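For this view, one protein chain was removed and the others were kept in their places.
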Amino acid sequence: MTPSSSIAAPGAAPGHEAHHDEHGDHPSYLVDGTTVKSWLLTVDHKRIGIMYMFWVLLFFLVGGIFALMIRLELLTPGPTIMDAMTYNRTFTLHGVVMIFLFMIPAIPAIFGNFMLPLMLGAKDVAFPRLNLLSLYVYLAGAGFALWGMLNGGLDTGWTFYTPYSAHTTTTVAPVLFGAFIIGFSSILTGMNFIVTAHTMRAPGITWFKMPLFVWALYATSCIQVLATPVIGLLLLLVSAENLFNLGMFDVARGGDPVLFQHLFWFYSHPAVYIMVLPAFGVMSEVVSTFSRKNIFGYRAVAYSSVGIAFVGFFAWGHHMFVSGQSTFDAGIFGALSMLVGVFTAIKVFNWVGTVYKGAVEFTTPFAYFCGFLFFTVFGGMTGIAVATVSLDVAWHDTYFVVAHFHFIMVGATIMAFLAALHYWFPKMFGKTYHEGWGLVSAALIILGFNATFIPQFLLGNAGMPRRYYEYPERFQALNVASTAGASLLAFGFVIIALYLTWALIYGKRVDNPWGSKGYEWLTASPPPTHNFVGPQPTYPEEPHFYVDPKKAEVSDAV
Amino acid sequence: MQEHHGAGRYVAIWLILSVLTVVTVLTGRMHLPSFGLLLALVIASVKGTLVALYFMHLSEHRGANRLVFGVSIFFVVLLISFVLMDFGTRFRLANPPGSQYSDLQAVDIGANKAEGRFGGNTHEKQDHEKHE
Amino acid sequence: MQSSHSASAPGGAKLAAHFASLDVQKHAARLGMWLFLATEILLFAGLFACYAAYRFLFPEAWAASSRSLDLLMGSINTIVLITSSFTAAMAVHYAKEGKNKLVGHMFFLTLLMAGAFLVIKYFEYKHKFHIGTLPGRYYFYDGIQVPGAPMFFTVYFASTALHAFHVIIGMTVLAIIMVRAYRKGDFGPNNYTAVELGSMYWHLVDLVWIFLFPMLYLV
Partner (left out) sequence: MSDLANKLLFLPERASTFADRIDFLHYFVVGTTMVASAGVGLAALFMFFRYRRRVENQTTEYVVPNLKTEFLFVSVPLVFFLAWFAIGFRDFTWFTTPPKDSMDVYVMGKQWMWKFSYPEGPNGVNVLHVPANRPVRLLITSRDVIHSFFVPSFRIKMDALPGRYTQAWFEATKPGTYQVLCTEYCGLSHSKMLAEVVVMAPEDYDTWIKEQRRGRLQDRQDALADNSLVPGTARMAEQGQKLAGTQGCLKCHSVDGSQHIGPTFLGMYDRMEHLQDGQNIRVDEAYITQSMMDPGAHIVAGYQNVMPTYQGKLQGPESAAIVEYIKSLRTANVREGASEGPAYDPIQ
């Protein structure tokens, strides 16, 4: 199968591949074995990705329900639907579920698992069984955490700051232990991806011919491997403190709570790049496909992923400007935080450059790309704003910070997640969804998102602290606006859930509806179990090469 | 891809490691005033390097493996040094009382003889109110 | 579809279907192991950071407390662990030559020394429980009366316990490989990855101890 044959007829009716499952010689991974066991014990990266998708979406729903509870509670200044204790548990669980159960595994474990080997022309990831193990480890951790949540919950905020977390009477240990276990799953995935990228590239795919999604995953994986153990240890120490009074951060005996914060953010700041780098990777693929252009400045984008991962490790102290940390450290961390912004800016400008002179088709993934671009710049620049040391004195722990990170986590990462979901839906299931509904819900989500979180920036300016169950009345108007926006947002998600489920069953069969020239589209949709039938396809010069071969003149300028 | 060495090499490394252990114990016993810990850590690093290079065959492995090891050590150093910088330069009273970087006494954080935390810290509650 | 193992290459090594060649497979295994070891190093990094911070703050307490440890037992343990690391390295050496029996013997020696290490550690712990040099609020030792001393023992117990836990894991891994060497005896010049990775793990345990020893006993 040559590349040209697979992308010959974009959007066309079912290609010959789509019928494989019927005559069964090279069945697609979806139907190759239909027993429950063949799914639960599979080592096929694609099936593992699909199983991850199920669970991750479920946890997104759970986290989203918590979010809506928060928003409802904040509708009025006083108690609205719950008491203070419940509220405190709700935002903690919202944070924990969204971060540890949803956002960190979301793109790498679903789309990374599915696409990485396809993009490298490999039959699987390097350690298929570890890959399966990571799923079960994740579920075990999630089980622990959920059990802890149901049996008392936890009210420390997702940051688990001591000494509060060491003394609260809520069930800290099971949730922390759950998060600790999930950390292993994250490490396993990361190791697997790194080794896969190093050893499993098909002949012809050199480092600088790898799709940018792979670069992004590679950088993400490095962070996962290097940062996760530190929080693992920290979670153990806090559990030990809570259960047995180990005393590592015990103030009465000379311990230092700020040390805890250093260790926490040593992981959690790089972790925000675990959440956003894969999103950047997805968007590099999406923007190439839909503007039918090679990425403008491929190397710059690739290097900047690694650059972000690296300097991301030097910025953790910017969460602690007013925590009693030294002025000197604050200066260093403040300055280093700025560097991350520069690397991100490189990416942003290169994406815009990719659209330049392209041939843009405005589809649902591209709609999300537009939203993403705005949110990333706005969210990222407000990140720079809070990294500006003197300004953070006022903004720290107010709704401004809440708005900043939702802008970048919901605004950037979820937009990318949704774009990936729509972009690769045909790849994963061989079917397509209804474009009209896609655009409607994208519009709803982008609108609802702005309505939810822009008021929160203003709330933060006005001085509303975060994690507030009750608030002074002067903040109510903006809170009502935010809650209204959140309901719009939720509505958008419900529509997506409906039409995608519909498409899963009744969707039109397609092979490569976008005419994409990404490497993953070289094989059939859905791919056969071993990704390729027959000899390995040869890979074109680079992914996303849409130049007319007849007049392959290269203009080396802007 | 990997050469095969005789057992002699491992024996040699083992001997060096043992000797270094004895050396570090001896220098440690001398309680050298300022650079004692430093010396001990240097010796430990030498030992660690030997183990990594020869017992773990890092010297023969591909670049990627060396990079992984190097980067992880680098991040350990990064973590420790930024944290220490913080303690060394922050507002003195924000350090744990009783520590060498704080002007407050340990009793201020509720330590007293009766409760046997630090034992008999003889500094009673005293004139530390006037921080200047 | 679940055929991750298929082709069998000469020398007993199995080539999983998704790898290009045995060489690549070995490289992948090693790289994976190094990455795993990197996570272990960073796991201990957290404790080292706690150690460094508190030692920086309470140098006198550190000096006094470290002198209350039993240097002799600590030194013996260091030598024991280094020697066990040596035998583990020898196991890889013999595995490459296909001398499976010797591989088993070497790992057996390693396990023996690991056991000895734990026994000595046990006596050290017991003594501490007896005299009261315990973490945090459990501290009741009258001998050292400096602020920060309980902190030292918090760090001491946290790090040695975590290390001991790694020793136990390592012992389990080595025991499995040892049994395989004795029973199946299929290690050879082309098939010693398991031995190599197992012993790498063991060396890491040793490596951590090489740092913990001076940090705790020789401040």
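Which chain is which? They are A, B and C, in the order written, and residues in each are numbered from 1.
By definition in this document, a contact is a pair of C-beta atoms (placed from the backbone, for glycine too) under 8 Å apart; a residue touches a chain by one contact, two chains touch by 3 or more.
Keep in mind that this is a model prediction, so the values were computed, not measured.
Although it is left out of the displayed model, the omitted chain contacts the following shown chains in the full complex: A, B.
Among A:Leu41, A:Leu58, A:Ala84 or A:Leu498, the one in contact with the hidden chain is A:Ala84. The chain not shown here is touched by just one of A:Ala173, A:Leu188, A:Met248 or A:Val355, and that residue is A:Val355. Across the entire complex, the residue among A:Phe378, A:Phe425, A:Phe493 or A:Tyr539 in touch with the chain not shown is A:Phe378. Touch with the chain that is not drawn comes from one residue among A:Phe321, A:Phe405, A:Trp424 or A:Phe453, which is A:Phe321. Residues 91, 93-97, 102, 104, 108-110, 125, 128-129, 131 of subunit B touch the missing chain (whole complex, contact as defined above). One chain of the complex is left out; on subunit A, the residues touching it are 10-11, 83-85, 88, 155-157, 161, 163-164, 167-169, 250-252, 257-258, 291-294, 296-298, 300, 321-324, 327, 330-331, 334-335, 338, 341-342, 345-346, 348-350, 352-353, 355-362, 366, 369-370, 373-374, 377-378, 381-382, 384-385, 387-391, 393-394, 396-398, 458-459, 461-463, 465-472, 478, 515, 545-548, 552-558.
Going forward, only the chains that are shown with their structure count from here on.
Computed centre separation for the pair subunit B/subunit C is 18 angstrom, with centres defined by C-alpha atoms.
Taking each chain's centre as the mean of its C-alpha atoms, subunit A lies 37 Å from subunit B. For subunit C, the set of residues touching two or more other chains reads 27, 31, 35, 38, 42, 45-46, 49, 53, 57-58, 137, 139, 147-148, 150.
Annotation for subunit A: residues 198, 226, 230, 252-256, 259, 262-263 touch two or more other chains. Looking at the complex, you find that subunit A touches subunit C at residues 29, 32-33, 38, 41-44, 122-130, 187, 190-192, 194-195, 198-200, 225-230, 232-234, 237, 240, 245-248, 250, 252-256, 259, 262-263, 529-530.
Interface of subunit C with subunit A (complex): residues 1-2, 4, 16-20, 24-25, 27-28, 31-32, 35-36, 38-40, 42-47, 49-50, 53-54, 57-58, 135-139, 147-148, 150-151, 154-155, 157-158, 162. Residues of subunit C touching subunit B in their complex: 23, 27, 30-31, 34-35, 37-38, 41-42, 45-46, 48-49, 52-53, 55-60, 63, 71, 75, 78-79, 82-83, 85-86, 88-90, 92-93, 96-97, 137, 139-142, 144-150, 196, 199-200, 203-204, 206-207, 210-211, 213-215, 217-219.
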